[in-house]
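Selected chains only, in their assembly positions.
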Amino acid sequence: MKIGVVLPTSDPDLLAGRQALYAGWARPGTEISVRLLDNRVPTEADPSDSFVLPEILHQIVEAEQDTADAVIVDCMEDPGVEEGRRLVNIPVIGPGHAAMNLASVLGYKFSILYPLQQTILIERLVVHHHISMLASIRYLSCGLEGIRSSDSATLEVLEQTAITAIIEDGAHVIIPACTLTSHLVQQLQERLHEKDYPVPVVDGPSTAVKLAEALVDLDLSPSRVTYPGPLGISRRIA
Amino acid sequence: MKIGVVLPTSDPDLLAGRQALYAGWARPGTEISVRLLDNRVPTEADPSDSFVLPEILHQIVEAEQDTADAVIVDCMEDPGVEEGRRLVNIPVIGPGHAAMNLASVLGYKFSILYPLQQTILIERLVVHHHISMLASIRYLSCGLEGIRSSDSATLEVLEQTAITAIIEDGAHVIIPACTLTSHLVQQLQERLHEKDYPVPVVDGPSTAVKLAEALVDLDLSPSRVTYPGPLGISRRIA
């Protein structure tokens, strides 16, 4: 099968790294095809900026035309996922919702570790999907810059923040809500287990790949009742 | 004060009628300024089609630049309202949420009367805003075409559907979720009262005008914690 991955950026420097990471999560026989936004989008644009949305949707449509069997938007806030489901017939998957959904079969309450102080951007997902198992959203004090600078320092912050979430917020499962920490998640889980915090740590992007593979295997796509196609000329203003 | 109204269509034939209706609801001293979408948007496009969203947002931003004190998106599904709040500093108001919000000070449960069979398009608002007082969403069998064709037939359908919602679904308040029935709401309420169904009927667009006037009077705008401004270059992918 073929899984399209939409990077919500136009920065070509990110392409090879994400392609390699996603390919590493795919099972044998799954082809990964990572796509950038059109280069008219400034590289410094934010995935949640409203003018970026149409470009993400454009890539989702292009991925389907390029014979992808499923498509993932590579951002934990799932920009364009709900809207994109109305435009194509293949599964459109967001790593944010995918991770929260998997967490709910692993324990009763999860905490999100998030690298932006404006936690509302991820809380919106929780609000929209009526997820009742959220224990807390905690800010990763290293921020996005810190995550890009040093893996060891980031791992330290992840660990400390996870432990705080477990002790103070009663988290049973941990979700680091950043696509740039995927390669640290396994180590984070090991460190927590070693220090006797027996909680699973769920990574968004790799979980999204597994969900895509499962949906394609099972021949399932989002419901057209929940996500009706474009209404076109069938009406005007309601 | 000046209230901008964004019509989510590019059809110039609608402009004068909506301007007159909105002006009729405004109190003395309130100026109404109705805006159309760019004429590159086909007139038959649907307000909820994803490619229409950037055009709605563009008009919201333009309304603020044009010195509007508040802006209303003239569609019961509130397209662009949540996204628009991140882009401007004035209140952005959707008649759908405005009507549901007012209904909740009038009674415990409301029903929505909706002219499309795909009720999910309005249910999404209920889901997103975590509104717990919904009794039901009922389809108006005349459809949008019927609403455009005949006021008396539409009023008949509105009345019958409202009565069904009251009896079978336990509605305490009725919301016709169509911007084209505003001028029938007063008559609908009278008819229901005459037949001994003592429920209020709430209209979206006129309620949105009252909410806009109230927010401007009280100097209130949406919270920037809920609706942070564009992140610009402050980050890339999280």
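The first chain written gets the first letter, and so on, giving A and B; residue counts start at 1 in each chain.
Note that contacts are C-beta pairs under 8 Å (C-beta built on N, C-alpha and C of every residue); 3 or more make two chains touch, one makes a residue touch a chain.
Every value quoted in this text rests on a predicted model; they were computed, and no experiment measured them.
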item: With 2 copies placed, total copies in this complex; value: 6
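Note that only the chains that are shown with their structure count from here on.
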item: Inter-chain centre distance, chain A versus chain B - centres from mean C-alpha coordinates, in Å; value: 32
item: In the complex, chain B residues that touch chain A; value: 7-9, 11, 14, 43-44, 46-51, 53-54, 57, 74-77, 83, 86-87, 114-116, 118, 120-121, 127-128, 130, 144, 177-180, 225-228, 230-238
